[in-house]
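Left out: one protein chain. Kept in place: all the others.
So, chain A:
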Amino acid sequence: MSDRQSILDAVTAQIEPFNKKGVAVTEATTFQGDLEWDSLTVMDFVAAIEDEFDIIITMNMQAEIETVGQLADAVAKLKG
């Protein structure tokens, strides 16, 4: 299994506890549009991802991330 795939799997697993609507999550799933997360949920989720990978995703970076796939790419780059 590639590193990118294992990151994507871990990200998807972290989404589940916050996935109140039971949306089927793919790389194209958007946090705001599909998952309909508010800013508080986003903050909790980002903290969970940061702890999982021991990274910091700055608010500047968060503003650029719309989809699950983009988040996996950002995590891969940060872990780099």
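One rule holds in what follows: contacts are C-beta pairs under 8 Å (C-beta built on N, C-alpha and C of every residue); 3 or more make two chains touch, one makes a residue touch a chain; residues count from 1.
In this text, contacts and distances are computed from a predicted model.
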**OP:** Could you tell me which of "Aminotransferase class I/II-fold pyridoxal phosphate-dependent enzyme", "Extracellular solute-binding protein", "CU044_5270 family protein" or "ABC transporter permease" is the UniProt name of the chain missing from the displayed complex?
**Re:** "Aminotransferase class I/II-fold pyridoxal phosphate-dependent enzyme"
Original post:
For chain A, which residues touch the unseen chain?
Top reply: 38-40, 43, 47, 50, 54-56, 58-60
